[in-house]
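What you see is the complex with one protein chain gone and the rest in place.
Going by the order they are written in, the chains are A and B; count residues from 1 in each one.
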Amino acid sequence: MIDTLVIPLLKIVIVLNATLVAVTYMVLLERKVIAWAQSRLGPMRVGPYGILQPVADAIKLMIKEDITPVRADKWVFTAAPIISMVPALIVYAVIPFGPEVRLFGRQVTLYITDINVGLLFIVSVASVGVYGIILAGYASNSKYPLLASLRASAQLISYEVAVTLTLVSVIMMAGSLSMVSIVRAQESQRMWYAFAQPLAFAIFFIGGLAETNRAPFDMPEAEQELTGGFHTEYSGMRFALFFLAEYANMIVVSSVATTLFLGGWLRPFPNVAFLSFLDFVPSWTWFLLKSFFFLYVFIWIRATLPRYRYDQLMRLGWKVLIPLAIANLVVTGIVKVMLL
Amino acid sequence: MFDTNELVLNMGPQHPSTHGVLRVILRLDGEKVVDADVVIGYLHRGIEKLSENRNWTQIILLTDRMDYVAAATNNVGYCETVEKLMSIEVPRRAKYVRTILCELQRIASHCLWVGTHAMDIGAMTVFLYAFRERELILDLFEEFCGARLTYNSMRIGGLPLDIPPGWDKKVLEFCAIMDAKIDEYEELLTHNRIWLERTKGIGVISGPAAVALGLSGPPLRGSGVPRDVRKDEPYAAYDEMQFDVPVGTAGDTYDRYLVRMEEFRQSLRIVRQATEGLPEGPIVGKVPRLIKPPAGETYHAIESPKGELGYFIVSDGKSTNPYRFRVRPPSFCNLQGLRTLCKGHLVADVVALIGSLDVVLGEVDR
Partner (left out) sequence: MAQAIAFYFIAACILGFAVLVVSTKDTVHSVLFLVLDFLFVAALYVLLGAEFLAAIQILVYAGGIVVLYLFVVMLVNLKRPPEAHSDPHRRTMLGFLLAGAVLVEVGAIAIYGFSQPAMVPVPGAAMPVTGNTAQIGWLLYTSYLIPFEIASMLLLVAMIGAIVLAKREL
């Protein structure tokens, strides 16, 4: 009873809370990192070194007036930000933070669950997240947000194809769809898949940037765009939910990239006994470090690169990334058959 | 099969990327711009009419506010026009200091240009870096004349104040810092794949078309026409300076960008030469107490960072106010090219093109 009900519930509570806190602090992290890249300091006033800034932001957004456009579809208008946010949180059910550990006398796995189609589950749940954007634009009952949301969702589903193709190469190498098996395969094959599949890694990361509407692919939500983007009519907490959903998606992409390409919870060179002194660092710390590295790179790229125009962005996705991903898939298949 | 009609989109006077209160009415076919109607006048303050009620020295204040990004160049242009009409000899030291100030303004204006242009295209970090350097220049100006934006730093016949002691050393220090910073901007942008895709081939205008439209400054030079007032009709101390004028070939946004980036370096060259070779002497020439130019009219143009800035003044010889004061603002003439440049491009390019023309609405509307 405890093993089947209480422990998973506890894990869910912990993971959800940690994720939501992480998502709100992502706001601060981004502002700080971009500020330091631009030779300024970022938020410094609220709390020491601006640590409490997310709290101030959350309070501000919650006490804002809740405006709904007059002829907007009320149910859909309210549901859209929620539909954006929830898939990002659901994905955490299958992300492995670490292997089995001994905690309080029981063997506890550091992941909520491990279903044998874990990766497919992640991809399918992420594809449901597109609805949030489409419905946001529609529910605003205004021409420009609708067109902007259609463009943003077209961008998302185009890059989903490229990303899914790279995931297939990883699945081919690991021989399984389960997230935990993929990490274990990296352990047994003695190589992080980032080195075995560099092209897939690069395409996954670029696709991840496009999936989360991050620079340089953030034309749909850039302020310099003429239309205000799909979230024009949203204010207050609903608007906040969209941005939190974006950050949550960023964290999801980072976690998935870590698990698939950087060996998840494995320490560097897990098979080299010489480096076993590194084992004092718990497995989930390695996971978090690697995820943070990806998040940092996300923010770094936003501070540095200009943004693609929408047609250039779509061209990149369809004419460059998808053929490359397919080529990578074919080569992986050939190499696997030859090596077997 | 499908009935596509044109969409009219208003890029309103309040917009983060129009560099001021500019209104562009776009007619779109899908995402392509079919026509762009530019509406100006939101910043019209009546400077030309106001000057008819001010005396010649007071107008210097008004000229500051036209191209507020590079105010000292406006001052220089105006003072030189009046000096031309009155045939006043400006001492060499004043000419050199005017050159230094004009070139520092060019660097400051281009700093603002590169920052806002890059930010419109999405590279927001360059904005912060460029403004950091602009601050250094504004500090220099503040030390010289007490103001950061609108200087009122020229008088007819010279300058109101001599440079403070040690100012020229600070200018040289600034030049040393700035060289490395220009490389920083170039590193972030010039060979960046995304930057190239956003600017190459966008807004192409041929040399003859540019001349026909009346463009000047970097938009003209980017299209291959080597016209620079500093070289063709030298004023201030430019005839004694060694510098090159960068000229582009393709006439697209990227070439205009390269032209301005090279102008950064040439301006630093001029500033160094002028500061190191600063002659001694009086700072103001022989000017009568009351400025009353003889009856007549004259036109004089200088090369402001935006292009050819021209002043046309008519004096009736009797009063202390001008009869007519007319400005040929480079941004106004360059903005006329926006319609031609925008045709056939996508909506997202319009923003890049406005930045590429480097318009300042204060100058356009006066």
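As a convention for this text, a contact is a pair of C-beta atoms (placed from the backbone, for glycine too) under 8 Å apart; a residue touches a chain by one contact, two chains touch by 3 or more.
Keep in mind that what you see is a predicted model, and the values were worked out from it rather than measured.
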Within the entire complex, the undisplayed chain is in contact with A
Contacting the left-out chain: of A:Y92, A:Y111, A:Y138 or A:Y159, that is A:Y138
Among listed residues A:V6, A:M62, A:I82 or A:V128, the absent chain is touched only by A:V128
Of A:A148, A:L177 or A:L305, the residue that touches the missing chain is A:L177
Of the candidates A:S153, A:T166, A:N213 or A:S291, the residue in contact with the absent chain is A:S153
Touch rule applied to chain A and the missing chain gives residues 73, 75-76, 115-117, 120-121, 123-125, 127-128, 130-131, 134-135, 138, 143, 146, 150, 153, 157, 177
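Simple rule for what comes next: only the chains that are shown with their structure count from here on.
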As the complex stands, chain B meets chain A at residues 9, 11, 15-17, 31, 118-125, 127-129, 132, 188-189, 192, 194-195, 197-198, 346-349, 351
Per the touch rule, the chain A residues reaching chain B in their complex are 34, 37-40, 215-216, 218-219, 222-226, 303-312
